[in-house]
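Apart from one protein chain that is not included, each protein chain of the complex appears where it belongs.
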Amino acid sequence: MTTIAILGATGYTALELIKILLRHPNAEITALTSREDKRNIGLVHPALSGRLDLSLENLSAKEIANRAECVFSCLPHTASAKIVPELLHYGTNVIDLSADYRLDSVEVFETWYAEKHPDPKRLGNVPYGLPELFRDQIIGTNLIANPGCYPTSAILPLTPLIKTNLIEPEEIIIDSKSGVSGAGRTLKLSSLYAECNENIAPYGLGTHRHTPEIEQIITTASGKITKIIFTPHLTPMNRGILSTIYAKPLQQIVKNDTQNELLETLRHFYRDEPFVKIVEHLPSTKDVSGTNFVHITVRVVGNRIIIVSAIDNLIKGASGAAVQNFNLMFRYPETTALI
Amino acid sequence: MTTIAILGATGYTALELIKILLRHPNAEITALTSREDKRNIGLVHPALSGRLDLSLENLSAKEIANRAECVFSCLPHTASAKIVPELLHYGTNVIDLSADYRLDSVEVFETWYAEKHPDPKRLGNVPYGLPELFRDQIIGTNLIANPGCYPTSAILPLTPLIKTNLIEPEEIIIDSKSGVSGAGRTLKLSSLYAECNENIAPYGLGTHRHTPEIEQIITTASGKITKIIFTPHLTPMNRGILSTIYAKPLQQIVKNDTQNELLETLRHFYRDEPFVKIVEHLPSTKDVSGTNFVHITVRVVGNRIIIVSAIDNLIKGASGAAVQNFNLMFRYPETTALI
Amino acid sequence: MTTIAILGATGYTALELIKILLRHPNAEITALTSREDKRNIGLVHPALSGRLDLSLENLSAKEIANRAECVFSCLPHTASAKIVPELLHYGTNVIDLSADYRLDSVEVFETWYAEKHPDPKRLGNVPYGLPELFRDQIIGTNLIANPGCYPTSAILPLTPLIKTNLIEPEEIIIDSKSGVSGAGRTLKLSSLYAECNENIAPYGLGTHRHTPEIEQIITTASGKITKIIFTPHLTPMNRGILSTIYAKPLQQIVKNDTQNELLETLRHFYRDEPFVKIVEHLPSTKDVSGTNFVHITVRVVGNRIIIVSAIDNLIKGASGAAVQNFNLMFRYPETTALI
Partner (left out) sequence: MTTIAILGATGYTALELIKILLRHPNAEITALTSREDKRNIGLVHPALSGRLDLSLENLSAKEIANRAECVFSCLPHTASAKIVPELLHYGTNVIDLSADYRLDSVEVFETWYAEKHPDPKRLGNVPYGLPELFRDQIIGTNLIANPGCYPTSAILPLTPLIKTNLIEPEEIIIDSKSGVSGAGRTLKLSSLYAECNENIAPYGLGTHRHTPEIEQIITTASGKITKIIFTPHLTPMNRGILSTIYAKPLQQIVKNDTQNELLETLRHFYRDEPFVKIVEHLPSTKDVSGTNFVHITVRVVGNRIIIVSAIDNLIKGASGAAVQNFNLMFRYPETTALI
């Protein structure tokens, strides 16, 4: 049994995290934090009524460390990196769902997030929590940077095809469609029901902060500095990310052969992965909704390769991945509580 | 041509009003107000991009009256009644979409709205803007209390059946389901997409402010003080109100005969009304969406009468009714811009 | 480990059932049937891609019994009762998700379903699978009639209040709102996206087949033949049932006292039930979505009692309840795979 604290427990990722952990035979939630809210968690998230009798508390790093062997931080960026060093100092393990430890470069962080990084010296030494790519680094660490939702949907299908030189890393366009829960539980006009429903719209063209995160991992895979085009869209649904990715082949296309080679490469790469499903059909977000699975397929169309991936942004894109990392960190079977 | 000002133009009812008035051959919008927002209306409501080149202004009653022969007030309750007396003083006509002039009794207003009424002496002398019931009072007035959305959906089907003694006024239960635009464009947790989507829930049981408004008109129709049970529900759609109304018959039920008599009574009552459709099938909100129509039917089930009505909460429940009232007030054909 | 066959595996309840059973440590799915479809289940339900490698088969009762100790029947009504007798003859246990064994009276069945019952002699001897009310009968049986979705949402809150003489059984009105998955995966105009979205509408007024099912259990609770008014509505969401129930008190109302007594009665009645949560706030379907929980509250409004309950129609209203029954039948902990 591992004791667990969740920081910033009022949002949607925290709710999903708690639901998953309530099914986990080896996890015990012992603390939930919020700076201002003191209510019982069942009032903050009525879905938890009668299921978890804990109230939100404003706790110091020391108090948290006294209660929990593992901390999941659902704090906003920079707030997370302000408390993480102290938590690690007191011996707690941390899985950080914020963006604070995902980028290797302080400069890139400060450019895209327009804030000073509170813990710059750790950047570059924190495993990026995609077990399918970085499992070895995750096992045995005490701090994990849980990946962003869009990056997960793009990196998983792209990495094998870049590593095997099947696609040109320089010409990648990622057109992503996300459910509204990705915008969080903050009050803003663009998150109102009557603004989002019966509506699809792009946002953050050229400025979305998940861009450098994708570029960093793609750069690692390709071995050369790579820029991508990434266009997120707000889609009228609660959950799910669909990424439609346009790439150019590095070899001449022979339609069916190329398509089969691409699919076979993905299947081989992920042959032992419990959560990655390379499928023949075109993925749909509903098919992975509420699960930690990723569905991926590839098509050759004209002179392009089109890759399609689907995840649940709150599960494989956030809290499910966090529990998968937790399982690795604490040597529990990797799929515990996630099937 | 009538010049028009819209007060409180940043919300959803104002947007619908502007869209309808842009189709109106005899209406010219000359002023839009907001206390704080100064932007061009096309930035506030991108749906109006390039369609209406006016900026929001913070105008005094006198300035408004100088620009407009008719004012539509989309201000919140009490804010409206603070400016209306002055507008009338300067000779402008007013159609008030707030609740301020709907109730006849200051005491009832102050009990349900928990605020002092800024213009109590007018209460009881302002026509309730349901043309189907109060057309004579509307023509020739200079101030109209535009009805609430739920009341419209309940009063229109109930009034003829109460007036003809076909149903017992004392035993009425109104179970209403509204789209989320009814909650306005204000930032609140309960209006967030991820809170409303894939969700239906009741709210305001026994406390919704449309209750006394319905009771007032029903009391008028029945001739005796009448209390009703009214339960609104927030439904995952932008627009529409469906009211399912349970009543007891005053006469013995003979199933098909009673049902036919009820339908016939409604058809006769509304035979000349362009916007009221008594239908055989069960109404659906989508069938009246974007229109000023009301669909109504009746069924006899067991020992009960079940009445079902559907409106678009933003049109017949607000801005469409307001333009219908405007047409009557200014002697334009009643359906202008509304078909 | 118990081997399991699912009959009629192409629909939504079967999909939910499979997802739950894949999490169940003591269940092994060994057969999936369909009369015409022979595809791998991952093609029928892409959500199961790579998770269950079984193809649909057209199997005889004997073949099914050879493969499975427990059969979940997701067949349509009358199709189920045609095969169940033979399955029982071969020694298999059956949990029937159809309506075939829910009603005690052949006459009532044939009146409401307008078909001859294929297995009339068993009616009246099959436990109604609501463990919260009939657990003793469920343990030790070999055939369970899994309850309808609407009845579950109405019976659970009503039974304790009727049994304790707090409400008048004769004056009950149940206004229910269901997600569209309740209409099944059959092709019909009224289930099309563009017909259901942005729309709420009642259906089946006075004719819905869950009416006699509710009346039967309420009659048992009240000890006298009871008729209810039941109005279902199709709501634009995939999942969830919200029932708003209007009842008259049998004792004089003292507002807060009565409300507390009602809540306390429910809390006491369900104090040991893992899936029933008596809540203070007004229930929302989203809070029980994807779970086997029921949320219930009560309010006193005017001279009425208003009870509100929320369930997930596919889980507590169908497949979750079926697994709960399975757990009882095979003496596994009742909450296995359901938290």
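Labels A, B and C are assigned to the chains in the order they are written; within every chain, residues are numbered from 1.
Following the convention adopted for this analysis, contacts are C-beta pairs under 8 Å (C-beta built on N, C-alpha and C of every residue); 3 or more make two chains touch, one makes a residue touch a chain.
Only a predicted model underlies this, so the values are computations on that prediction, with no experimental measurement involved.
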Which residue of C:Asn26, C:Asn66, C:Ser191 or C:Thr265 touches the chain not shown here: C:Ser191
From A:Arg67, A:Arg267 or A:Arg304, residue that would touch the chain that is not displayed: A:Arg304
Among B:Glu28, B:Glu63, B:Glu110 or B:Asp287, the residue in touch with the chain that has been omitted: B:Asp287
Hidden partner chain, residues of subunit A it touches: 173, 175, 177, 179, 195, 197-203, 205-206, 227, 229, 231, 233, 235-240, 242, 244, 246, 282-286, 289, 299-302, 304, 306, 308, 310
Touch residues of subunit B, complete complex, unshown partner: 22-23, 43, 46-47, 49-51, 198, 277, 279, 281, 283-284, 286-291, 293, 295, 339
Interface with the unshown chain - residue positions in subunit C: 12, 179-181, 183, 185, 187-189, 191-198, 236-238
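Going forward, only the chains that are shown with their structure count from here on.
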Most central chain, judged by mean C-alpha position against the global CA mean: C
Most widely separated chain from subunit A, with each centre as the mean of CA atoms: B
Averaged-CA centre spacing for the pair subunit C and subunit B, given as whole angstrom: 39
Whole-Å gap between the CA centroids of subunit A and subunit B: 46
Where subunit A and subunit C are represented by their mean Cα positions, the distance between them in whole Å: 36
Per-residue overlap in subunit A, given as positions that touch at least 2 other chains: 198
